[in-house]
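With one protein chain withheld, the remaining protein chains of the complex are depicted in position.
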Amino acid sequence: MQKNALNILLADDDEDDRLFFKDAFEEIKIQTKVQFVHDGMQLMDHLMDPENKLPDILFLDLNMPKKTGKECLIEIKKTDRLKNIIIAIYSTSSSEEDIEDTFVQGANIYIKKPSDFNTLKKIINEVVTVNWHYHTSGLNRDNFLLRLK
Amino acid sequence: MKWIPNFNSSNSLRVIFVIAVFILLFLSSIAYKHNQDLNESSKLAMHTYEINLQLERLMSAIKDAETGQRGYIITRNNRFLSPYLYSRDKVNASFVTLKKLTVDNAVQQKNLENLFKLIIQRFVSFENCLKYSDPKTYDKRKLDNHMFGGRILMENIRFQVDKMNDIERKYLKKRLEIYDQEISLSPVFSISLFLTALVFILLAYRQISRDFQRLKVFNKRLLISSGLMDESEIIGKFSTWQWDLDANKIDYSDNQFRLLGVPPNSFVPVKETFLDFVHSDDKQEVSKSMDAIIEKKNLPFIYYKIVRPNNEIRYFKSTGKLLTDQQGSKILLGINFDITDEHLLNIELQERNKELEKSNKELASFNHVASHDLQEPLRKIQTFISRVSEADKAVMSESGRDYISKIAVSAKRMRVLIDDLLLFSRTNTTKKEFIKSNLNELLQNAESELTEVIHEKKAIINASKLPKLEVIPYQIEQLFINLIGNSLKYNRAGVAPEISIESEKVVSTDYPDLLEQSVKKFYKITFRDNGMGFDPQFKETIFILFQRLHSKTDYPGTGIGLAICKKIVENHKGHILADSTQNVGSTFTVFLPE
Partner (left out) sequence: MKLFIKFDINTICSLYLKQNLEEQNINFKTLGFGEIEIEDNLDVEALEALKENLAPRGFEVVENQKSVLVQKIKDAIIELVFLEDSNNYKSSVFLAEKLNHSYGYLSNVFSEVTYSSIENFIILQKIERAKQLIIINEMSLTEIAFLLNYSSVAHLSTQFKNTTGITPSAFQRIIKKRRENLK
C-alpha cells in the first residue's frame, strides 16, 4: 500500500492512555511508527526540532499540563513548517461547542477517547485509512474534517 | 339661543357691552330729542297762550278804558278816569310785549299794526267822547257818533283780536300735529330698543355667571391639585422648586425643606444656602451644575449627597427644566428625589448578586469539573476491563469472571450517570448563544443520533414542518434526542413505537399561567407516542432531577433526561408539559418563543 510506515505522534500525559494507544496501533494492519510525548512543551520542542521528522498524524490530548492541547493546536497552525500536519484531537468528553471550536482552530479530526479497547482499534484504523485516502487521492487537506465517537 | 355666534366668552361680552352702550346712547339721544320737542311744543303753547293773554289784557285794558270813560261820562267823577289813564300804559305795555311775541310771524305783525291802528283810533274816539261829553264842549250828536263809532271800533278790535288768536291757534295746532307725529313713533321704537338692550344684558349676565361657575370649579380643582401635589411630594419623597431667573428668586415647595431636614419655610432659599446642605464630596459638582443652569437653561439629572442638620446623609437625584410663560419671563422648574432608600437597596442587591454569581460560578465549576474528572478513572476502568481478553478469562475462576462482568455493568451505569450529569451541568453553564436555526435540521440530527435504536425497534417518526427559531442549536438537538429517546425506550411491549411531532403557533395570552407573557407568540411542538404511558398523577414530578418511575433494572435510565429537557426549555424562556394515558401513549408539549 504505502512505501513507508506512517509516522504517528501521540501527545498525552496519561501513562495508561499511552499504553492503550500503543497496543492498539500494534494490532492494526497498516504499518505505523508511533512516538510519544508527555506534555505540551515537550510536544512543541519535539516538533520544532529540525532533526525530527514531522509526523503524518498528530494525536493530541487537550488536557495536558504545562501547555494545553488547545494552545499547542493554535501554535502549530500558526507555524508555517507545522501547519500542514494532520491533527487529531484525542480527548475525553467535551461539549459540542468545544468540539466545534477545535475544528475552527484547525484540527482535522476529533476523537472521543473510547472506553473499550476494540473500539479504540476500530477508530485508529479508520483514522489511518481515511488519512491515507487524503494522502493519495488528491483530496483537499483543508477540508479534512472527521469526527469519531 | 343657537343663532348667537360662537365667540369665546370675553369677546362676546365685549360685543354685548358695546351694543348695549350704543343702544343706550341711541335711546338717550331719542329721549333727549323727545324732551326738546316737548319743550318746544310747550313753549309754543305758552307762546300762543301768552299772545292770547296779552291780547285779552289789551282788550281788558281797552274795556277798562271804556268803562272808565263811560263812568266818567255818566258821573263826571275823576275817579273813573284813572283806569282810563292807566289803561293807556297797559295797552302800550301789552303792545310792546305782543310785538316781541309775534316777531317771527310777519302776518301777525301786520295784524298787530292794524290792531294798533284800531286801538289808536279807539283812543282817539275816547278822547273825542270825553271831549264831547264834557259839559263845556258838549255835543250830543258828536258824542253819540263817537260813542257809536267807538263801539264799532271795539267790535273791529275784538274781531282783529279774535283773528289774531285764531291764527295763533291754527299755528299751534299745526305745530302740535307735527310733534305728535314725531312723538308717536318714539315710544314703540324706544321700547323695542330697550327690550333688545335688555335681552343683550341678560345674555351677558348668563355668560358671566357661567364663566364664574367654571372659574369656581377650576379654582376648586386647583386647590385640590395643589393639596394633592403637596401630599404626593411627601409620600413620594420628592420636592419641587422654582427659580425665577429674571428676578433671581427661588421658591421651595414645603417638602423641599422637609427633605433637607428642616421645617418648611425656615429659611429664605438662595443658591448658597442650598450648597450648605450638599455633602462636601459633591459640593463642587453641584455648584458647577447650578452655574450651568443659568447658562444652559436646563439641568440634566445630577446625583449627589446631602447632609441634614442631624448629620444624616441622604442621596438625592435632581433635574430641572426651563419654562417660559406667556409674558416671556423664564422660570426654572426643578425636581429633587430622595433616592436614599432605593440607593441603599440597590447597593444591597448588587452585593447579593455578586455573592450569588460567585456561588453560582463555584457550583458550576464544581459540577463540571466533578463530572469531567470523574470520567477519566471510569474510562480507565472500562478500558482495562475490555483488555481482559477471553484467554485471560478462561483461566479465571467462575466467580472471578462473574465479578469482572458485574464490574463492567456497574462501570457502564456510572458512565451513563456521569454523561447525563455532565450534560445537565452543561445546559446551565455554557454561554447562551442563540442562532436562528431550522428545527427540522436539528430534528434530523437527533434522529440520526438515534438511528440504531430506531432501526432496532422499527420505529416510525412522523414530523410536520417545524419552524426556524432563534435557539441554542445543540440544546434543542439534545431536547429532541431525549424526548424521542424516551418514546423509543418506553414503548409498549411488542408494539413498534410511533412518534408524531407537530407544531403550531399560539399566543401567550391563551396560556397565562404557563408562558412568559412578555413574549407574545410561541410555537407549540407536541411529541406524541404510542408507548406505555405513565400515571398522569406524576406528570409534574417526572421533570424533577433524579425522579424515576421505574427501577433501573426494568428500564435503564438516570432520571436526568427530562430534567435536562426542562432546563433546556427554561433556557429558551419556554415551557414543557407532559401528559399521558397508561397503555395508550404519552404526549410531551414544548413551548418555544417565536
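Structure notes:
For reference, chains read A and B in written order, and residue numbers begin at 1 within each chain.
Everything that follows uses one rule, which is that a contact is a pair of C-beta atoms (placed from the backbone, for glycine too) under 8 Å apart; a residue touches a chain by one contact, two chains touch by 3 or more.
Just so it is clear, the structure is predicted and the values come from calculations on it, not from any experiment.
For the chain excluded from display, the touched partners among the shown chains of the whole complex are A, B.
For the options A:H38, A:K67 or A:R147, the residue in contact with the chain missing from this view is A:R147.
The chain that is not drawn here is touched, among residues A:D13, A:E75, A:E100 or A:D116, by A:E100. Taking the whole complex into account, chain B touches the unshown chain at residues 441, 444-445, 448. Where chain A meets the chain that is not shown, the touching residues are 1, 3, 29-30, 100, 103-106, 110, 129-130, 132-133, 136-140, 143, 145-149.
As a working rule, only the chains that are shown with their structure count from here on.
Spacing of chain A relative to chain B, judged by their CA centroids, is 78 angstrom. On chain B, the positions that touch chain A within their shared complex are 372, 375-376, 378-380, 382-384, 386-387, 411, 415, 419, 422, 426, 430-431, 433, 474. Those residues of chain A lying in contact with chain B across their complex are 14, 16, 20, 23, 92-93, 95-97, 113-118, 120.
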